[in-house]
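Shown here: the complex without one of its protein chains, the others still in place.
Then we have chain A:
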Amino acid sequence: MSKVYINAGAAISAQATFDGGFLENAVINRQDVFLPAIEPDYKAFISPVASRRMSKAVKMAIIASAQALNESGVSVPDAIITGTGAGCIIDSEKFLKAIIDNDEQFLTPTSFIQSTHNTVGAQIALGLNCKGYNFTYVNGAVSFESALLDAIMQIELQQANNVLVGGVDEMTPYFLELQQMIGHAKSDIATVGSVQSEGAGFFVLANTPTESTYAAIEDVTLYNKLSIAELPSFITGFLRKHHLEPSQIDLVVAGNNGDVFDDYYDKAAHLFRNYAITVQYKQLTGEYFTVSAFALWLASRIIKEQHIPEILKPHAVKHKAIKNVLIYNQYRGLDHSLILLKRV
């Protein structure tokens, strides 16, 4: 089976992650319950004629994927695989609202066409004139990991030499309100739930490393429902499959978001407490279904640059060489995922 390398990556998030920097100017916002993505100047990348029907998610994904492809030197990938939890929810709301407002009449095509989840992958492919494998995964908080798993298999099984894979989600005021009503999102900073956000992360994976390679992806695994007691064996079992012990992990990237399910992350951190540095990142990015794409971007850059941004260090630690990195994410006690990266 072919190995899988991350040869390029780009992220759009609530931090200025699109400008080439590495969280040097990152800011922790402790006041707001929603952190909007810092969007690039779309006009510099997409013509107004082309972008007029595109929602925020589509535009973020097109630009993040364009940056990743540019970095990788790949003009047209063999496959495009997208993960999204809520899809193009801005246009979904627009379309549904038009149905209600107009008594199921006068339905226009644009917002319907743009409301489907696979619009993102379709628009990327149209822009690149890519007629290869194109798939979209909509699996809640493991949407991105599902896309990543497919991308890895495409390369390992030699169905593709390179794959553009990414995750994207956008937020609307109404969707946020619904999340707040059910207690998943914070209504104010003192309430339960998590701070919500949005963003996009896209990567070019390939079977051959290049000078720009960030890391190798060893594996990704998903598990829908786990008790806290079952978590250690889930993690150690995954590591053993790759002949690793917790003591051989140098860095854990954990998805703590401040809600009551952070106990899972505490349990995971406990497993590595004597060996690895654990960094958390959602204080910078907030929570959204495909935020683990940001975690992959972050972990990849840390491995490549052998540098942990100051704002993420739990304390003034001097770290050893970072060779093996484990990304752990879950959302509300469900949709657990592990991604294992290795330095090349």
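Keep this in mind: contacts are C-beta pairs under 8 Å (C-beta built on N, C-alpha and C of every residue); 3 or more make two chains touch, one makes a residue touch a chain; residues count from 1.
One rule holds in what follows: contacts and distances are computed from a predicted model.
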| item | value |
| --- | --- |
| Per UniProt record, name of the chain withheld from view ["Aspartyl/glutamyl-tRNA(Asn/Gln) amidotransferase subunit B", "Acetyl-CoA C-acetyltransferase", "Alkaline phosphatase" or "Phosphopantetheine-binding protein"] | "Phosphopantetheine-binding protein" |
| Residue among A:G20, A:P109 or A:P173 that touches the chain left out of view | A:P109 |
| Hidden-chain contact residue, picked from the options A:I28, A:V49, A:I100 or A:I182 | A:V49 |
| Residues belonging to chain A that touch the chain removed from view | 48-49, 51-53, 102, 105-110, 113 |
